[in-house]
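Just one protein chain is left out here, and the rest sit where they should.
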Amino acid sequence: MVESSQNENIEILTYSEVEEVGGYIGNFDVKIRKKARFVDIDKCTGCGTCYQKCPVKVPSEFDMEMGMRKAIYVPFPQAVPNVPVIDKEHCRMFTKGKCSICQKLCQADAVDYEQKDEIIEDRFGAIVVATGYDLFDASVYGEYGGGRFKDVITGLQLERLISPAGPTGGHIKRPSDGKEPKNVVFIQCVGSRDIEKGVPYCSNVCCMYTAKQAVLLKEHLPEVQTNIFYMDIRSAGKNYEQFVQRTMEQYGALYIRGRVSKIYQRGDKLIVKGADTLVGIQVEVEADMVVLATGITPRHDSKNLAGILSIPYDQFGFFTELHPKLAPIETVTSGIFLTGACQAPKDIPDTVASASGAAAKVASLFSSDEMSMEPLVSTIDTAVCSMCKACVEVCPYGAIQEEEITLRDGTKKKQLIVLESVCHGCGACVSTCRSSCIMLRGMTDEQIFDELMAVAQ
Amino acid sequence: MGNKKIKKDQLNTLFNELSKDCSVLVPTRSKGYIGFDLWDENNGDFIGWYKNTTIPLKANFFPKVEDMFRFNKGEGGYEIKEILPEEESQIIFGVRPCDARALKIIGTLFADTYKDPYFLKRRENAILIGLGCNEPCDTCFCASMGASPGESQDVDLLCTDMGDELLFETVSKKGEDLLSNMRGLSDSSDGDSSKAKELREAANNKIQRKIDTSNLKEKMRANFENREYWENVSMKCMSCGICTYVCPTCHCFDIHDENNKKDGLRVRNWDSCKFPLFTRMPMENPRHEKWRRVRQRYHHKFEYYDMNFGVIACTGCGRCIRECPVNVDVTQIITGIQSL
Amino acid sequence: MEETKWEPKVVGFLCHWCSYAGADLSGSARLEYPHNIRIIRIPCSGRVDPMFILRALQNGVDGVIVSGCHPGDCHYQSGNFHARRKFAVIRRLLDYVGIEPERVQFSWVAASEGPKMAQVINEFVEGVRKVGPNRLFKDERRDGE
Partner (left out) sequence: MENRLKEEAGKLLKEGKVDYIVGYGKGSVKFRTSPLITNKEEELENLVINPFIANNLSRYPIELKARVGIVVKGCDSRSLISLIQDKKVNREDVVILGVPCEGVVDIKKIEKHIGKDIDQIEEIKREGENLTIQANGSNQTLSFKDAIFDKCLGCEYPTPLEYDVLLGTEISPKPDMEKSLMRIKELENMDATDRWSYWREEFSKCIRCYGCKNVCPACFCERCFIDVNIPQWVNTYATWQDNLVFQLIRTLHVAGRCSDCGECERACPVGIPLRSLQRKMVEEVKDLFDYEAGVDKDALPVFTHYEDTDPEEFIK
C-alpha cells in the first residue's frame, strides 16, 4: 500500500465510492464520491495527537469490536494515507455540537468540521473491481451460541488476538475473562457448504487459515490443545497438504471429522458436543475458547455496484467473469476486470495472481492507442430507426446509446448508435428490431437469408 | 336497336345458359366482402341486396398481382417467356355505371402510347352488362362527376331494375350481338323505356353528395403550394392504401422481379401513392411528408389526369369515403378547395 | 416427374457457442444423425428472427429446428432468455394457424452434449417424417413450370 501510494501513476482514493459509470472501454466516465473525512489530507502530518486526546471511545471495527478506538481515528496502524477520519456518528462536535478538542490540538490546523463530500468526475481507460468480501454472519447458528458466548469467536477475531498490534498486544487471552485458553476448539465450514443455513459453496480459505491459526496458537501457547471439527479438508494448493499434515503431526492439532451439534456453558468452560464420524461416536470437548471458521460472502452491496458497472453477478452476488476458464479476469463489459474475492472466495496467492493478471490486462490495453476487436458488431441505420429503444433494453452490454446530432438545417435530432468497442455481436438487437434497421456485420439478415435460400433449394 | 326484358325469376336460367359458352361473373358476398365471382345458382340472390362491389371492377382487368413474364438465364443469355391473360371471353353482370366509366377512364391510359397487352386483352374479351342504380348510396356523388347512377354509355348492355323485371338496353355492337343471342327474353315496349327513364331521373335526384368541378383544375393548381390547407386535410390520414386500392380509377403499379438465381418472374403489383415509400429514391423522397402524398392523390385525379386525358379520374363511386378507416372524404376536400 | 422417395429437408439454426459446438462434438464422437438437416450457424439463439422460420417453411423446408445454450449458459448472458419468450409465442401462433407443431422445434443443447444433439436431430427428423412433406405453405406459383 505504501509503495503504491508513492507511485506517481497511482492515485489512491480512500473513503470514496463509485456512484456512476458511463462510457466504454478506454473512455469510462466515472463519478466518484469522496466522502468528507473532516480532516484535510494535505495538511495532516499524521502526528496522532488528535486521536490520542479524543475523549470518545468506540468499539473498533478493525479489531472486530474486541478493542476500542476513538471518534477521530486511523482505521488501523498501517492505513494509507495515515490520516485520521472523524466518525460523524460518535464525534461530540456532531452529536452535541461542542468539544473540538482535536481541532484545538491539531498543530497543522487540519481538522475541518465543515468539510463536504467531494464529487470527482474523470475519465478512465479501464476499471479493476477488487471490492473483496464480507464475513459470513455466524449468529444464525443457534447451536454455536448465536453470539451469546463471549468465548465463541470467529477466525478473524482470533487473528486480531494473535496480532501484536491487536487489542491484546499479541497475547492470546480469551475475551470473557482474559485467561489464556488451554483447550481450543475450531469449527470449520461455518456457513460454507450449508444449504440450510448458509451458502452452498466452499469458501476456499477456511481450511488453510484454521490450520495456520492452530499452528500459531501452538507457537504462542505451547501448552494449548487444538481440536478441529471439519467436514473435509480441502488443501488443494501448492504445499498446502504438507502444511496440514505438519499441523497435525508437529503441532498436535486434533482433527475430528464431524459436525458440532451444540455448544453450552458449564462454569467457565464451553462444552462442545459433536460427532466423530470416522470413529462413529459422539464426542464432548471441554473448551476454553471456540473459533468459528466463518465463510466468505459477497459484499453486501455488490449487486448495487454490479448495476453501476453493468456487469453480471451470480446468484449469491459474486461478480461473473466473461468465461470461467478462458477469460477469468475479464467481464462482459470490455475494459472492466475482476480480481480477488469479489468474484469468488479466493486466498492470497489466487488473489495476487488475478490482480497481477488484471494489471497485465490493463497494461496491454493501454500499450496501444488502438485496439483490435471482433468484426461482428451491430450497426444501426439511423435513417429508418423509429427510436423505440427496444434494442437498448435487450442489449446485455449497454452497447447501444443515445446521442444527439445536429442536422444540416440546424435542428437537433436524437439517434441511437452502437458503441463498437462494447458490442459483442450477439445479434439480440437485430432480431428485436421490428423495422430491421439494425445490421449485424458479418451475420446480416441478407447473409442468413441467402444461406437459407441455398439450403432450402 | 330493340330492347328486351326479362322476369327476375328467369335470370337464373339466363345465366345458366350463358355460362355454357363463357364465364359469367356476378356480384357475390360469399367471400366476406362484395366482389365479382363466377356465377352459380347459390349466389343468384344479389339483385336483392347488391349496391356495389368493395373491390372495384378494375381488379378484373388490372389485377392486384399480374405475372408479366418469366425469364431464364440460359447459355446464350436471357430467355423470356411472356405470360398473357387467357383468351377467354367473359360476361360481367352487374357492373355499376360508375365502374364502367372508370374502366373507360383508365382504359385510355392503358391504350395510350404504350398499349398494355394485359389490360387490353382482358378488356377485349369481356362483355360488360351494366346495372343501373335505382337506390344510390349515401356516399355516391357520381352525378357531380359527369355521370348518372342509372345511365351508362360505357357498358355493352345496360339493365334497369323495373321491379319484377329487368330491362336490357343495348349500348354497343358487342352488346347487341349478345342480346340477340340471349334466349328467354321478351321484347320491351316504349312504356318500359320511359319508365326506366323516370327511374333514372329519380335515382339521379336521390344523390345527396355533390361537388363542384367547374374551374377545378385551375383552382387546384393555384392551391398547389397551399401547405396549410393540405396539412389540415391530411392530418387524420393514416397513410394506408385503402382509398387507392378500392378506387376504380387508381392505377399505379410497381414492377418487381422475383428472381431465383437463374430464373425468375417479373410481376406487376398494385401500388399506392399514399405509401411513404412510393416515391422514395436513393437520395431522398420528394413526398416524404404526408400532406404531399395526400395532395398528390387528389391532384392526380382532378388535375393531372384531366390535363393528360381530358377527363377527371374520379367517377364518384364513393368507395374511398366508405372504406377509409378515418373517414377522409374526397368531397369535403374538393369543396374545401373550391371555397378557398 | 421421376418418382423418388421423399426425404424430409430440415434447417437447423444452431448457436455458435453451444449447439453448433455440440453438433461438432457429436461428429467427432462418431455419432450419427440424419443428413436431412442443413445447419446454419448463428451467433446466438437470440439472433433468430421469426422471419427465418417462416421464410424457411415458405420456401419448401419441411421443418425448422432452433437450438441454443441452456438458460444461464448463454455466452451473451441473456440471448436465450429473450429467445425463449419469442419462441413461446411463435410456437403458439404457428399452431393456431394450423402448422403442425412437429415442424418447428426449439431445444437447448450445450457444447458438451454431443449425444443429445444427435438424439434431438434424430427425433426431430423422425417427427417431420411422420407428418410428411410441407405442402401447405409451399408456394407453387413462384416455382414456375
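Labels for the chains are A, B and C, by order of writing; each one numbers its residues from 1.
Throughout what follows, contacts are C-beta pairs under 8 Å (C-beta built on N, C-alpha and C of every residue); 3 or more make two chains touch, one makes a residue touch a chain.
Just so it is clear, the model here is predicted, and its values are computed rather than measured.
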{"item": "Which displayed chains the hidden chain touches across the whole complex", "value": "A, B, C"}
{"item": "Option from B:Ala111, B:Ala222 or B:Met238 whose C-beta touches the chain left out", "value": "B:Met238"}
{"item": "Sole contact to the chain not displayed, among A:Cys47, A:Ala353 or A:Ala390", "value": "A:Ala390"}
{"item": "On chain A, residues whose C-beta touches the chain left out of the figure", "value": "384-390, 393-394, 432, 434-437, 445-446, 449-450"}
{"item": "Contact footprint on chain B, counting only the chain that is left out", "value": "31-33, 49, 51, 54-55, 64-65, 135, 137-139, 235-236, 238-242, 244-246, 254, 256, 258, 265, 267, 269-270, 272, 275, 277, 290, 321-323, 325-329, 331-332"}
{"item": "For chain C, residues in touch with the removed chain", "value": "50-51, 54-55, 58, 71-72, 78, 81-82, 84-100, 105-108, 120, 123, 136-137, 139, 141-142"}
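Definition applied: only the chains that are shown with their structure count from here on.
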{"item": "Chain separated most widely from chain B, comparing mean CA positions", "value": "A"}
{"item": "Identifier of the chain whose CA centre is least distant from the whole-structure CA centre", "value": "C"}
{"item": "Chain centre separation (chain A, chain B; CA means) in Å", "value": "78"}
{"item": "Separation of chain B from chain C, taking each centre as the mean of its C-alpha atoms, in whole Å", "value": "47"}
{"item": "For the chain C and chain A complex, residues of the former touching the latter", "value": "9, 11, 38, 40, 42-44, 46-49, 51-52, 55-56, 59-61, 75-79, 82-83, 86"}
{"item": "Complex contact set, residues of chain A against chain C", "value": "312, 332, 376, 394, 396, 424-428, 430-432, 440, 443, 445, 448-449, 451-453, 455-456"}
